[in-house]
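A single protein chain has been omitted; all remaining protein chains appear in their positions.
Up next, subunit A:
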Amino acid sequence: MLDNLSINQRAAILSLVMLIGGLLIWEAAIPAQKTAENLTEYELLMGLGQERAGVPPPSDILAKAWEELSNPFYDAGPNDKGIGIQIGYSIYRVLSGYFLAALVAIPLGFLIGMSQIAYKAFNPFIQVLRPISPLAWMPLALFVIQDSEASAIFVIFICSIWPMLINTAFGVAGVRQDWVNVARTHELGSLRTAFTVILPAAAPTIITGMRISIGIAWLVIVAAEMLVGGTGIGYYVWNEWNNLDLTSVIFSILMIGVVGMLLDAAFSVLQRAVAYAE
């Protein structure tokens, strides 16, 4: 029966089996809590009738997801906002920091890629700044910028700039001399050469850098929002932990994964659009 299916279909079936199997094991592994009627008087005196915090079963999380996703944009005060609003804040921060970084990294990367001197001059700075954990910038950012919102955006900016910068420089430096010669023999000016020859030639490498950057930015925003607080998916996770609402914690972890996957998928579409075969 399975023989008639394509590889994709078979893989999908296997994925589904693993998902259901995993969920069932998880569900079965959560010990049922005794209800208050079945307790002895001693147990009641010991306070064991209280609900104990434990890892919730998947069925609870599914119920939670249904509840949250059926009304994602409600706003009932600072500590009670819908998941859609929280994710919206996070995406807004990620995209602002990310596009600011792209605005700096791509032109600068072009310059560094075009000129050996610029490459050698910038390289030591890039090598030192690149390995710094973006969160290490947070105290300095908070002090200098004096605004937690802008500081979070700055942290995203600083973490997403490096892969874009390095990949742009690498892509531009690696453009085949033949193609540059084609531009030269057609008397294209430097700006037209940059846009009609070098940019399309380096685009796959640049987009790869942008894809790495958006991934890193989404990783970092969660941690950054835990620190700055107020809004966002990272704050939401931390807040629910403080509420000891593990169902919400697990639900939001899953949401972080889904959004990250969607961001990545968007860039993979872009990557396919600019790819070329030599």
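Basically, a residue touches a chain if its C-beta (ideal position, glycine included) is under 8 Å from a C-beta of that chain, and two chains touch if they have at least 3 such contacts; residues count from 1.
The definition used in the following text is that contacts and distances are computed from a predicted model.
Missing chain, UniProt protein name, picked from "YCII-related domain-containing protein", "ATP-dependent Clp protease adaptor protein ClpS", "Nitrate/nitrite transport system ATP-binding protein" or "Na(+)-translocating NADH-quinone reductase subunit C": "Nitrate/nitrite transport system ATP-binding protein".
Set against the missing chain, the residues A:23, A:201, A:216 or A:270 yield one that touches it, A:201.
For the chain left out of this panel, the touching residue among A:59, A:79, A:181 or A:243 is A:181.
Summarising the interface, subunit A meets the missing chain with residues 178-179, 181-182, 184-188, 196-197, 200-201, 203, 274, 276-278.
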